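With one protein chain held back, the other chains of the complex are shown just where they sit.
Up next is subunit A:
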Amino acid sequence: MPFKTIYLLAILLSAMGILATTFTTNATLRSTTSAAESATDAPVKKDSATSVKAFANVYKVLMSPRCMNCHPAGDVPLQGDDSHLHTMAPRRGTDGKGLYAMKCSNCHQPTNTPGLHTPPGNPNWHLPPAAMKMVFEGRTPHQLAKQLADPKQNGGKNMEQLLEHANDELVLAGWNPGEGRTLPPMSHAEFAKAWTTWIKAGAYAPKP
């Protein structure tokens, strides 16, 4: 079934008031992803003011613990809502997936582990690789916007790939962080809209 048809159906069912209690968390995430993908399709005129304004919301999310904790300035990930250094000090390693007996997936399972402050899960849990650390921690809005838009600093992504990245499974995991962790400061759909607007309006960086 074409994607837009699914989306329209979802809106129709929402109007009937039967959606709220029938979807699981993951399904809800997929629903917000759908909204985000729809936003990606909307035309946005290139405009620096619009772009910079949208980036203000992007920045709020990327600097929240759910995003920044895995984009640390050092080689040890951060942890918790106060972004302290990860207990046990696991190291980034060459591929971003840890070292020796301290690889991310040794504790981080494919899904969240039940219980308060237990390891959150994702099949692809990792930091950025050592060759391109994609640091968020400590970056100003200007620095972060420049970094994100530069394929030499953003993991080799062109603008189209950058747009798609809003729906990356590991990005989405930020909105399903496990018990005891706060969510990013806006919904994923709102974030995706801001992300898309920032990029489509020109991916401008705020003034330094």
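We take it that contacts are C-beta pairs under 8 Å (C-beta built on N, C-alpha and C of every residue); 3 or more make two chains touch, one makes a residue touch a chain; residues count from 1.
Methods note: contacts and distances are computed from a predicted model.
Enquirer: Between "Nitric oxide reductase F protein", "(2Fe-2S)-binding protein", "Molybdopterin-dependent oxidoreductase" or "Energy-coupling factor transporter transmembrane protein EcfT", which matches the UniProt record of the unshown chain?
Expert: Result for the unshown chain: "(2Fe-2S)-binding protein".
Enquirer: For the full complex, which residue in A:56, A:73, A:89 or A:130 touches the chain that was left out?
Expert: Of the listed residues, the one touching the omitted chain is A:89.
Enquirer: Taking the full complex into account, find the residue in A:48, A:106, A:124 or A:161 that is in contact with the omitted chain.
Expert: Once the missing chain is taken into account, the touching residue is A:106.
Enquirer: Given the contact definition stated above, which residue among A:115, A:138, A:151 or A:185 touches the chain not shown here?
Expert: A:115
Enquirer: Quickly run down the residues of subunit A that touch the omitted chain.
Expert: 87-91, 99-103, 105-107, 109-110, 113, 115, 117-119
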